[in-house]
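One chain of protein is taken out of this complex; the other chains stay put.
Read from first to last, the chains carry the letters A, B, C, D and E; within each, the first residue is number 1.
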Amino acid sequence: MRQEEALAWDKLAVFLLRPTVGLFVGRFQPLHRGHLEAIKDLMKKVDELVIVIGSSQYSHTLENPFTAGERVKMVRLALAETGIDAGRCYIIPVADVNVHNIWVAHVVAHTPRFDVVFTNEPLTRRLFIEAGFKVKPIKFHDRGRCSATNIRERMLKGKSWEALVPKSVAKFIKQINGAERLRELQV
Amino acid sequence: MRQEEALAWDKLAVFLLRPTVGLFVGRFQPLHRGHLEAIKDLMKKVDELVIVIGSSQYSHTLENPFTAGERVKMVRLALAETGIDAGRCYIIPVADVNVHNIWVAHVVAHTPRFDVVFTNEPLTRRLFIEAGFKVKPIKFHDRGRCSATNIRERMLKGKSWEALVPKSVAKFIKQINGAERLRELQV
Amino acid sequence: MRQEEALAWDKLAVFLLRPTVGLFVGRFQPLHRGHLEAIKDLMKKVDELVIVIGSSQYSHTLENPFTAGERVKMVRLALAETGIDAGRCYIIPVADVNVHNIWVAHVVAHTPRFDVVFTNEPLTRRLFIEAGFKVKPIKFHDRGRCSATNIRERMLKGKSWEALVPKSVAKFIKQINGAERLRELQV
Amino acid sequence: MRQEEALAWDKLAVFLLRPTVGLFVGRFQPLHRGHLEAIKDLMKKVDELVIVIGSSQYSHTLENPFTAGERVKMVRLALAETGIDAGRCYIIPVADVNVHNIWVAHVVAHTPRFDVVFTNEPLTRRLFIEAGFKVKPIKFHDRGRCSATNIRERMLKGKSWEALVPKSVAKFIKQINGAERLRELQV
Amino acid sequence: MRQEEALAWDKLAVFLLRPTVGLFVGRFQPLHRGHLEAIKDLMKKVDELVIVIGSSQYSHTLENPFTAGERVKMVRLALAETGIDAGRCYIIPVADVNVHNIWVAHVVAHTPRFDVVFTNEPLTRRLFIEAGFKVKPIKFHDRGRCSATNIRERMLKGKSWEALVPKSVAKFIKQINGAERLRELQV
Partner (left out) sequence: MRQEEALAWDKLAVFLLRPTVGLFVGRFQPLHRGHLEAIKDLMKKVDELVIVIGSSQYSHTLENPFTAGERVKMVRLALAETGIDAGRCYIIPVADVNVHNIWVAHVVAHTPRFDVVFTNEPLTRRLFIEAGFKVKPIKFHDRGRCSATNIRERMLKGKSWEALVPKSVAKFIKQINGAERLRELQV
């Protein structure tokens, strides 16, 4: 067998045997138990998961209080708390481009190859489908309480929010005085 | 002991016991053995390492042939090949802002907290020092041959380059026809 | 007559005989019968018409569902349906710059020379007047029903909208599943 | 005493004897009596004052009717009217970056060194404190009436607003037909 | 036949009968006889041609002396001079995004649907092929002399350049004092 043929076989084998990779996009402001349950669920369906931290450029607003770096840390802490193998996940901040028709290309450029996109967000779904990707829905966990909007509102009002996020994430948010930051941003 | 005191002690303990985190910035166009030796060396000095993939927005040029996502993959492959615990590393693409005086703030916003910056690049060193960070040099490994510039030149000229990068990275670059891409970009 | 003089005469003649060019700015989300009636009316007043497709960078939102390319196509289809000579019109997408005081210069840079601006939009009117341009109002056609806002609302609610846009435009919007796209973008 | 020592002494002396510099950030849409009273008050507390004209890129909107250049002029006129030494003030337009975590670095890059920030705005306060700056509140003057929002509303409704701004500023706004511009921007 | 079926047939027919559309990208600094010959040649191969004026945001430099609007005019004049039907061509300025991996998505967003890309430029070719488009080469016409670089150099040196561009384009460049502008830009 000549070298070229060997190379072609090698490429085919790589293609057939390559792992299934999923993409999961969230803003994680902050990461909550619903996000973590979804990630745990997806880890059963794919070999590797690319977790995109969307709107990465924003922080210090009522909608986006935490920096991309803080959110990277939250995801890592949650994975570790749950015992998910860090080597099977990528955690990648991706900035909004505010021009929807190039957003998918922008995500693709910042992430390792992926096979399937998991999202319930209508625009994300639409854009990936128009670009030819396979898109699947996510099973939500206790959606009424476990929403980042609800958690930020509870932080603003001084209500308890700790039980709605993984323990290590709650501890981290307290270390960086996250709830206090949110309250100070409110006029 | 009241709750406030407990909280203060908790924060102090967190501060004293927190892991040492290093920051390492590279463009990884492509990741080579010199990068990997440096990372292996740094992993002995710090508890966690934040690996920043700089100039993340660029790709498909002679200087920056690979996308941020492809470079994330290269770093991950190299870590796995060497047996470095993925859970102790962050791999984070960060775009150039082209305005040097805000670049450090931009990096800080995209990364988990870090204690020390490892770099030999004069501008990076200067900017982090002016911003009050501790900066240390990196021991280079076989710098004459193991430079990304040298590797890209060899790819362009059709010379062998595979031995200069980790095995898994060489395999990956072949899968995505990296050397071919580089040659096609040349007029 | 020397060559220089001839050149000067040539330039003067060009100036005196040059065609009157109008500028018409719209977002065309989507192009409707009111737009087309206005264009037909303006074509009687000027020799050439520069049709600027404003906010060209936006698409896939409830306010701006269609891409610049799709809107270029709509304008071209409407011109052809009405028998307007394509050679007398320019159809040019121009992005918003979000900094009003440079917007006129931005439009001027992207368009052939024009003599008069047709607009009813207060900000556009003000900015062109401050920059020294002649600005004239547009006669609106059936403004109550023929507004892009009204059409998008009807699309969202699943009501009929086809009669409010030129026939060829209605056909095109159906081909690209435009109304469906709009509904999917709605949460 | 050797030259090096002399240089070191020189630097120390410079440090000890250097003037106290304050930073004051406003949008000045338009500059009103409240701003001017605050500036007069601050001039008693610092040797030099850096007056930053924020959101400098915006103009010709209901929220930001005046250009940065027009606002520079307003500040200068108000200083002159009050007899404040122009040589003790810097008037510097600084654009919004819309990415809060790099905004402080952006301001620092555009201004001479300053020692203390004067602001009552929660986000500005929070961002400068997180970046390690000393922040102090401003005493407001007749806040109910002397707010730029109130003045713009009065301009829009055709009510009198002249008494709420310094005389020279009122005269300048009339020269540039400021109130008329605002009314034309309203649909 | 029910309405749904009719619609499906209608869509299929549209697909089968739809015109072949080509994409041609150039900077046209300035448009020369080589460009025009290529366009004439392509008009025989496709039903419609989308002519993209690349790097549209640049002007007043030695590399890019003419504005996008001036280049739109040149293309239109050349089409008219040759008798090409304006209704079969689109002339669309598209700005560089300086991030190659999103450039194809950016072009797609600004243009009507196209089936095949005509280019000899290595990067353009590579990017469209990676994005799954059909790419074909262009036959060049008198490439030694008919290059925009050569024409700009002749303009700078005060040599004759008029014969290298279509007559109407030469006349237009003289009207706007194009060669003079170029010489003034040279230090």
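One rule holds in what follows: a residue touches a chain if its C-beta (ideal position, glycine included) is under 8 Å from a C-beta of that chain, and two chains touch if they have at least 3 such contacts.
Keep in mind that this is a model prediction, so the values were computed, not measured.
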| item | value |
| --- | --- |
| In the full complex, displayed partners of the excluded chain | B, C, D, E |
| Residue of C:Leu36, C:Val50, C:Ile91 or C:Val104 touching the missing chain in the full complex | C:Val104 |
| Residue in contact with the excluded chain [from D:His35, D:Lys73 or D:Arg125] | D:Lys73 |
| Interface with the unshown chain - residue positions in chain D | 7, 11, 14, 56-57, 59, 67-70, 72-73, 76, 80, 85-87, 90-93, 95, 108-113, 174-175 |
| Residues belonging to chain E that touch the chain removed from view | 57-61, 67, 181, 184-187 |
| Residues of chain B in contact with the chain not shown | 99-101, 122-123, 125-127 |
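Note that in this section only the chains that are shown with their structure count from here on.
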| item | value |
| --- | --- |
| Common touching chains of chain C and chain B | A, D, E |
| Same or different contact residues where chain E meets its copy chain B, judged by the half mark | different |
| Remotest chain, chain B as reference, centres from CA atoms | C |
| Distance from the mean Cα position of chain E to that of chain C, given in whole angstrom | 21 |
| Residues within chain B bordering two or more other chains | 57, 59, 67, 108-109 |
| Pairwise touch network: line, ring, star, complete, or other | other |
| Complete list of chain pairs which touch one another | A-B, A-C, A-D, A-E, B-D, B-E, C-D, C-E |
